[in-house]
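Let me begin by handing over the structure; questions about it come next.
In this view, the complex is presented without one of its protein chains, the others remaining in place.
Which chain is which? They are A and B, in the order written, and residues in each are numbered from 1.
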Amino acid sequence: MSAPSDNMPIPAPGIHSKPLLVRHLPYFIGAAILVWLAATMRFDGYVHNILLQATTFSIAVFGLSVVLGLCGQINLAQAAFFGLGAYAVGIGTTDLQVSFWVCLVGGCLISLLAGAFLGMSTLRLGGHYLAMVTISFQQIVTLVMINAIWLTRGPDGVPNIKRPELFQSSQSYLAFCVAMLAIVGYLVWHLADTKLGRAMRAVRDNELAAGVNGIDVFRTKIYAFALCALLGGLAGGLFAGGFAYVSPDQFSFAESIVFLTMSLLGGVASPIGSAIGTGLLILIPEWLRFLKSVPGLYLAIYGLFVILIIRFMPDGIWGFVADAFTRWRAKIKAPPAAAALQLKPATIGGDTVLEVTGLSKHFGGLKAVDGVDIAVKRGGVHALIGPNGSGKTTTLNVLSGLYEATSGRIVLDGTDITHMAPHQRTAAGLGRTFQNIRLFRSMTALENVEIGAERPGNTMVGKGDDALTERAMEALTFVGLGSRANELISSFSYGHQRLIEIARALASNPTLLLLDEPAAGLNSTEKLELHELLKRIAAQGLTILIIDHDMTLVSEAAQHITVLNFGRRIADGESMAVLRHPDVVSAYLGSE
Amino acid sequence: MPLLEIRNLVVRYGEIEALRGVTCAVEQGQVVTLLGANGAGKSTTLRAISGLAKPTSGDILFDGKSIAGLGPEAIVRMGISHVPEGRRVFPGLTVKENIMLGASNRRAPTSEISREADAMFDLFPDIRKFTNALGWTLSGGQLQMVAVARGLMAKPRLLLLDEPSLGLAPVIVQAVFKIISEIRRNTTVLLVEQNARMGLSVADYGYVLETGRIVLGGKPDALWGNEAIRAAYLGGHAKVSA
Partner (left out) sequence: MDLALQLLFTGIGIGAVYALVALGFVLIFRATNVVNFAQGEFSMVAAYLMVVAVEAGLPYWAAFIVALLGMALLGVIFNLGVYYPLRHRTYLPVIIATIGASILLANSVLAIYGPQPQVLEGWFETPGIQVGPVYLDSQYLLIIGVTICLVIFNFWFFEKTLLGKKLQATSQDKEMASLLGISVSTMIMITFIYSAVLGGLAGILVAPVLFVSIQMGSTIALKAFAATIIGGFGDVAGAIIGGLSLGVIETFGAAYISVPYKDGFAFLVLIAFLIFRPQGIFGERVAEKA
C-alpha cells in the first residue's frame, strides 16, 4: 500500500523533470500574456464583470472535469461547494474581520472536507443514489444559507466583502484570478498523467479492473470528490472577493446544473473544454439578454440544449474538436525501444504458491462453489476446468476478491488473503485477466500497462514516471505489441486486446497469474501464439492458474489439472491422467 | 424443403467472429442436435435464428422465407420459440404467470391462455405443485421445466432449446430429455447440447460446430463413432472433414 503522500492530488511543481516544464513553456508564456492583458487592458465595468465571472466559474467547472471527466462520478452540488467558499470569504472578511487569505484557505478546507464526506458515500452507492446524495447535500446547504440568519444573514446576503490588500483594484484582482485560473488549469491538465489521475481514469473506465490492478477504488473516488469540492470552494472564494456580495440564490441547485452544463457543453474530460463551455454559457445569456424579458424562456432553451448536447455531442465541443484534430494529425508518436521483460515472482512461502482449502461460495440457496481444495505448486501452469456452470469463474472471482468467500481459506505465498479487498490481493502478488476483456478503453495500450506496473509493492519498477513507462514498454514488447504502445485500445483486434490485458498483469510482476479463459474468442493462429506466450511466461518462473474451455490448449500447456463439476472438485492431478479419469469424461461427454 | 435452412451464416460481435459461415438444415418433424465445445458458436447460432443476434452476412430461411435481420418479436410470431441458455425464468413472477406469458406471441383470451397453461402441467407434472411459487425460489431442474413449458406455450413450429441439461444433476437431465422425446411427436426441435451422449440420444441428425464452423454432420450413430466429437470436447487434434 502506498503512503498517502504518494497520492497527493496535486503534484508539487518541480517534481516533474525539466524537459516537461520546458515543453510546457508555451503554456506559461500564454498564461503570462493573459494575466498581463487582464492587468493592463481597460475594460468597462460590464466587460470586467463578465470576465471575472467566467474566470471564477471556470475554476469551479475544472472541479467537475476532475470528478466527472476523470473519475466518472456525478456531482450535482458544485454550486454548494462554490457557495461554501464564497460564504467563508463573505462572512470571514466582514463579520469576523479575518484576512482574505485566511478566509480563502479556510473556505477551501471546509469544501474539501465536505467533498470528502460526500465522496465517502460512494463506498456503497453509485449512479442514481450518488446523484441523489449530492442533490440532497445541495438542498441542505441552500436551506442553511437561507435560514441560518444569525450566520449568513439569510436571503438578504452578505454585502461589502473585502479583497486582499495586494489586489484592491478590480483590475489587479481580475489579473490575480486569471493567474489562479492558469495555475489550476495547468494542474488539472496534468493530473490525468499522475498516478492519482491514472487511478481516476481507471476507475471511470472499469471499476472491477481498477480494483484487481491494485487501485483502491474507494479512496480514489474520495480524492476525486475532495479535489472537485476544493476547486469549487476556491472558485467561490474568488467570486465573493470579486463581486463583494453573495446571496443564497447564487448557489442554488439550478446553479449546480449550470456548472454541469458548462462542463458537458465544453467537453467534460478536459480543462480547455471546461473553459470553453463556461465562457460560452456566460456569454450566450448576455447575447440572448433580450430573451430575459420573458422569465423562464432563457432557461427553457437551456434545458432543451442540455438534452440536445447529451444526445448529439456526447463528448462536448472540445471532444468534437479534439477528435477531428487527432484524425488530422493522424501520426502517433513511436514508442521507445524496450529491454527484455524480467519476471521475478516473489518466493516467500514454500512449494505451494496458492493454497485454497474448503472454499465455498453460496448465492442464496445456490452452492456455486462448495468446499473446493486447490493447491497450486510453484512454477508451471495449473489448469482449473469443468463443464459450463461448474463454478470455475466463481472460484476465480472469489480468489481475486470480487466475491467474498462464504467459507474456506485462501493463502497466497504464505499470506492469508481470504478477507482482503481486490486491490490488497493485487498488492500481495495476485495478477489476473478477465474472460470478457476488461481494459481501460479510453487509454492507450501503454497507459493500461502502466497502471498494472504501478501496483503497490512491485519491486521490478524504479522510481518516477520514466521507470514506469520503461517497465510497461518491456511488458508490451514481451507480448509482441511494443511498437503499437501509443495506440488507443479501440484500434487493437480482439486477440491483441487479450495480449494487452496479459501484459498489464505481467508488468505488475505478480507472484501468481490468474488467466480467465484467455483463449475465448481467439482464432486458431492466435491460440497458437497464446500457447507460445504461456510457455515463455512459465519459463521465467511465474506460476499460472488458467481456466479455459479449449482442451487442446489446456492439455498441452498445463502440467496439473483440477476439475470442478457442480461446484465440487471431481478430479485433481497430472494432466493426462485427469483427462482420462472416467468422471471427467462423463462430465464432459455426458454419462451413459 | 427443410423447415429451417441456414446458409453461410456469419455473426460478429464487434471484433469477434462468432460464426464464420454456418450452413445447416432442419427438416420438418426432426430433432436436430448442435454439438460442440464451449465458445464454438452453438448459442450464437440459436440467437441468430431467434433474432437476438444480427447476422453479418448469410441467410436464414424459415419455411422458405428469409427471417435474417427480423426482430425477436416478429420471429416468435412466425412460430419459432427460443428457450435460451440459463432458463431466464422471470424471477419475480409465479410459475403459472411465466408459462402464461409464453403465449404472448399470439392473440387469445386470457381465460383460454390460463386453461392452456394448466394443461401444460400434464406434460410437466413435477412443477404442478409450484404453480404459484415465484420464479426465483425454484431449483435448476424445475426452472428448466418452466422454461420449456413457457417455450411450448407459443405453439411453435420450431422449438430452439439451448443447453437444457446445463448444471443439472444426471437424474434431472434424464427427466428433461424424456420430455424432449415427448415434444418431438408434434414439434420440430433444434437442440444445442454440451452433453453429447444425451444430445444425440434423442436426435435424428446432428452437427458438430468448432470455432464458428460446422465441421461434421450426420446421423447420431455415425457421429458418435467419429473421433472429431471426442476432440471437440476433450482436446487433441482430429482430422477435420470439411
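The rule is short, and it goes like this: a residue touches a chain if its C-beta (ideal position, glycine included) is under 8 Å from a C-beta of that chain, and two chains touch if they have at least 3 such contacts.
Every value quoted in this text rests on a predicted model; they were computed, and no experiment measured them.
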Chains in view touching the one left out: A, B
Options A:I29, A:L96 or A:L143, residue touching the unrepresented chain: A:L143
Touching the absent chain when the full complex is considered, from A:L34, A:L109, A:L299 or A:L488: A:L299
Contacts of subunit B with the absent chain, listed as residue ranges: 50, 52, 71-73, 76-77, 81-82, 84, 88, 90-93, 97, 100-102, 104-106, 110, 113, 135-136, 150, 154
Chain not shown, touching residues in subunit A: 72, 74, 76, 121, 124-125, 127-129, 131-133, 135-137, 139-140, 143, 146-147, 253-254, 257, 260-261, 264, 294-300, 302-307, 310-311, 314, 363-366, 368
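Assume only the chains that are shown with their structure count from here on.
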Centre-to-centre distance between subunit B and subunit A (centres being mean Cα positions), rounded to whole Å: 42
Residue numbers on subunit B that touch subunit A, as the complex places them: 14-18, 37-39, 163, 165-167, 169-170, 173, 194-199, 211, 229-231, 233-237
Subunit A - residues contacting subunit B, complex: 387-390, 493-494, 497, 517, 520-521, 523-524, 549-556, 566, 579, 585, 588-592
